[in-house]
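What follows is a structure written as structure tokens; I'll ask about it next.
Just one protein chain is left out here, and the rest sit where they should.
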């Protein structure tokens, strides 16, 4: 197997691993994970990690409830076995077993008969989308609640209901999964995704799937960088990991959060807090040359775990890669973010983009022209002969000239690609050719 | 009384002082000052200072004629008692007592009988605006002249006229007014306006009125900065003040010239020579969030006394705040710049803007997040509960996150406001809340 992405210049060819059915394979993984009731702690997230382990050897870390992680405490572990609201005839009119979105995540146990009025104080709906069930959580305030379609809500009769939530909120552990792929250096690329949402496909089973398959495809590739894949409960998971790994984060040279990459929308890359990091330049370049619609947005301290990686004490160069941004589509955090909402081909293309970005990171460096006074004679080295009259040929010739001209040790290949307007892969191929001819050496 | 401006976050509430009738009060002051014949020296400007002293305790400085001030000499003092052109029947057809604009300022004394042709060599009109009287001066070349409407000019008969200007141009003094409001530090904000124009309302009785009421409203407020208000004859007054106070100008951290702030046009802020000074950022921010039409223009070495403050030897961060810019409206420097041309509500809104700017200057500083590793847990401090689903609430939450994220000691609140797109006041309130919770401390 080898690893060169379609638009990338990584040193192994991806066609083996990135076959046309990678989209289908990622979609199947999402299908397996979809029914599981995940939360920020509990068996759901552990079961999820178990499924991922069938693809990549995740290491699971269990952190006890009550552990101080910076300003936070690791919370109690939440587990749920059953939950329902039943009418006077004993019919379960809202049933956790039909959709785990029906229960507000982290609901405390309850078993009571309540009036409709009292019940309504614990119900959540989406009046604008009357068929959809919202996704709600209450991690840090002990309460209980049910989510249901607004249509069903309107049909509720004014009678008494039996409410049962068979959950537990007890001392236990917060679990996260980690996969570290060592490279030539300890400098690392961090890929982080949250794994705590229940039956929601785009947010974030899509991120989990693409991260898993990216990891898989990098296993057999030579790697200049080490790669660290994190599967975490959002916010508290990233905070916990950062707290336990504070001394190692200086190794992180590039990183991105992966989420919402399965829908059919255009791409969104949200820049790191730094804003001018290598990862920001790499995503911007790859997206600009992708032919796909995309948007580059500025960092804001709201969204996913880039908030934590980009807190001022860390200020890590970690962006966030999505298709439609969080909150920018109505299906977000509702039962409509289901298996129909994500598409194999969207997953596949998202994977191609991140592989191209990894290709840029891997290959990007500065070179020094060893023949810097005037242009070297390309013709006598056979480099000019390869240049035909067609556009490809002209790009290749221009790439040779650009690399020679700009390789003064002060410009990276990515910068040369940007200045020339040529794709990184064209510039990298030119650099390889010039290096093999001794006309270029790597900058100190 | 306290001093918080409507869009500002100053530490006292302005509603007492900035009541709805502040516009009317400023307009009344303009009405009082309007009839006085001011020039760069003489009794008119002294009388003007006397009226201002009924509002704020101006210190008057008198500088003798002939005093060397940098490259200039303080000029002779000019005073005028009467002036007219009378026809052969003794009828005053042009009469200083009807409008002080009729006489070219600094006209030398004259008493002569002249032909129409000779008279015309001393007459100034505005052919494009035949009903208006122009405003003309001849400070540095000894001559005399009359200004009149072009309509009247065209009606002049070819006969002899008696010309009388009962003026004096003698050794005396140049007077300027100064009001210094000390603050916590000697660092000061300079507000400068010219007070030498005769019966012209917008240019610059409006600036005098707004400066006076700004000074008045700041008296009872706690002040981090000291404030210096200057009421000067244009050019020579600023030069004189700078010459006499050269050693103290290093205290000036921010400043602006106030002029033409009573008309109904949109706002104009002309940047300081520096162009990137705090005052430039503060005006740009306040105007951008004001909802009013406005324009920010680059510094040019032409206009008002920002030319002197921004000469290369001083290079002070002093901009110029106007509504319509000098020369950008036909009424400029004509009799049409009268009591109808300025409006109480325009004056009032101009005062609000400068008070907001002062509020930004007072409150702007850098902070350090005391919990910089990951986000602190806002919920447990009750900061999250205050955040509802409505837009205001979301702004408040975003402001907390922005302030925490950017408070690394390298960004001021104004910079955070600009980066976040939120109004300064929202950012400042968030900073106050975080500071009171111990999550923020002021940067060294």
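Should a chain be cited, it is by its letter among A and B, assigned in written order, with residues numbered from 1 in that chain.
One rule holds in what follows: a contact is a pair of C-beta atoms (placed from the backbone, for glycine too) under 8 Å apart; a residue touches a chain by one contact, two chains touch by 3 or more.
Quick caveat: nothing in here was measured; it's all calculated off a predicted structure.
Trainee: Specify the residue from the set A:145, A:198, A:233 or A:376 that touches the hidden chain.
Mentor: Of the listed residues, the one touching the omitted chain is A:376.
Trainee: Looking at the whole complex, which of A:79, A:219 or A:405 touches the chain that is not displayed?
Mentor: The one listed residue touching the chain not shown is A:405.
Trainee: One chain is left out of this view; which of B:219, B:251, B:311 or B:338 touches it in the full complex?
Mentor: B:311
Trainee: Which residue from B:34, B:72, B:124 or B:180 sits in contact with the chain not drawn here?
Mentor: Final answer for the missing-chain contact: B:72.
Trainee: Using the document's contact rule, name the residues of chain A that touch the chain not shown here.
Mentor: Residues of chain A in contact with the hidden chain: 369, 371-377, 379-380, 398, 401-402, 404-408, 420.
Trainee: If the missing chain were put back, which residues of chain B would it touch?
Mentor: 69-72, 140-141, 235, 238-239, 242-243, 246, 273, 300-302, 307-308, 310-315
Going forward, only the chains that are shown with their structure count from here on.
Trainee: Based only on mean CA positions, could you tell me how far chain A sits from chain B in angstrom?
Mentor: A distance of 54 Å separates the two centres.
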